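One chain of protein is taken out of this complex; the other chains stay put.
After this line comes subunit A, so read on.
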Amino acid sequence: MDLEVLVALPIIIPLLLGALSLTVLSNHSAQRWLGAIGTALLLLCSVWLLLHTREVGIQVLEVGSWPAPFGIVLVSDMLGAIMVVLASITGFATALYSLKTVRKRFERFGYYPLLHLLLAGVNGAFLTGDIFNLYVWFEVLLVASFALLILGGERAQMEGAIKYVTLNLLSSALFLTAIGLTYGLVGTLNMADIAVKMASLEDQKMVTVIASLFLIAFAIKAAAFPLFFWLPASYHTPQVAVSAIFAGLLTKVGVYALYRVFTLIFTADTGFTHEILLWIAIFTMLTGVLGAAAQFEVRRILSFHIISQIGYMILGLALFTPLALIGGVFYIMHHIIVKANLFLVAGLMYRLGGSFELKKLGGLYRNHPGLAVLFLIPALSLAGVPPLSGFFAKFILIKAGVEASAWWAVGVALLVGLLTLFSMIKIWNEAFWKASPEPNPAVPAPTRNALLYWTIGLLAAMTVCIGLFAQPIYQMAEMAAAQLLNPAGYIEAVLGGTTP
């Protein structure tokens, strides 16, 4: 079998699964099995793709056998393959968690087909090598996320969804404008081809204009400062499983797109674009963590922390040194797993404690010590306590910052790490440590949470493993960063060395 088709599998599998589970919409157990087994299959395929890409190098699939600059290509380089694996891990964990938490009412309105469609959109965005195709995958994942966000139709969801939808559509309009300008300038849509033709242009001013448009469009998607307001308005409203997959994946698609275009295409004027990125990163880190400090609802605190973590990832891109990019990729790997896990833990806290409000929670440590441990692992990892995954991610980034003499960024990164710890300790003190505000909650907590514990435990184990066995993960991040810093390899893989 030709292994090229492997590149398309992470898109085909969830699309097929989505269609299949749509046909059995009224059969709840079939939908659940399709969800769990299908995402497990997706995970296997994406791990295979990652290993294959690591062994052989960048994989390219010319869709419909149309040759490269004209047809659409799917490209799996190390960054893309790593992101696909992370998406599949989050998808699998969410599907497992949904088995016990998503009610039949939501399943009847197409929860599982939407989940698969979302994964297809995310994986498509990670793998495509065509800028307009990237836009299409963005829209696929957006429309799936719109529907997932308002599933259930509660008041808070509607209010959050209006902001989420409006700002994301606005960002899509900007993205499309940027694509239009790019096509008008270089007459191609293939990203590798764009990179070649942009570099040979005489007038680089227009390129910088296009770069700024892409920057704004993707910064809205990634929830970077000052364009993040849709995120805290909406992420705490849907089902916990939905929140978890949104928190893990959606903003990271924006970050991935920034990484892709600002390492492949717009590298001519790094003094201008990457300087802006640096300040965006600094303010994103700071505003996110300060926003979290003012919140007393678990999911809102976690939502604001997504923003501050996005700042770290953009910092890796902004410094644009080999070590910084390694740190950025490492950070993305660590963050997706930890963040999705924290939302899943928050869901279990709600199930056992009866509320998301810190004031109403309490005594969880006494009653559920296992959950307390499972909360502490991702929480401390998020704050960057050794030997968990977050420590290495932050360490690499800060070391890169010191080497690049970006003292403001280093100072803010350290301060934000401290404030993150403060925030996590706040949740710990209020929800786990202090005595329960009422002696007995009126409603008995649901039992049979074993599967939920296993899901959270699995993700927590991954966090610990990334921390304990950081070397192989570091090597993968190093390969990804090397490919990002040397776009000639990507361009040659896509265009087959025909164009100089």
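In the analysis below, a contact is a pair of C-beta atoms (placed from the backbone, for glycine too) under 8 Å apart; a residue touches a chain by one contact, two chains touch by 3 or more; residues count from 1.
Just so we're on the same page, contacts and distances are computed from a predicted model.
A.B. asks: Given that one chain of this complex has been left out, which of "serine-type D-Ala-D-Ala carboxypeptidase", "3-isopropylmalate dehydratase large subunit", "Multicomponent K+:H+ antiporter subunit C" or "Electron transfer flavoprotein subunit alpha/FixB family protein" is its protein name according to UniProt?
C.D. replies: "Multicomponent K+:H+ antiporter subunit C"
A.B. asks: Tell me which of A:33, A:48, A:109 or A:132 is the one touching the absent chain.
C.D. replies: Only one listed residue reaches the unshown chain, and that is A:132.
A.B. asks: Which of these, A:169, A:373 or A:461, touches the one chain of the complex that we don't see?
C.D. replies: Going through A:169, A:373 or A:461 one by one, A:169 is the residue touching the chain not shown.
A.B. asks: Taking the entire complex into account, which one of A:146, A:453 or A:474 touches the absent chain?
C.D. replies: A:146
A.B. asks: Touching the missing chain, which residues of subunit A?
C.D. replies: For subunit A, the residues touching the absent chain are 132, 136, 139, 142-143, 146, 150, 153-155, 158-159, 161-163, 165-166, 169-170, 172-173, 176-177, 179-181, 183-184, 189.
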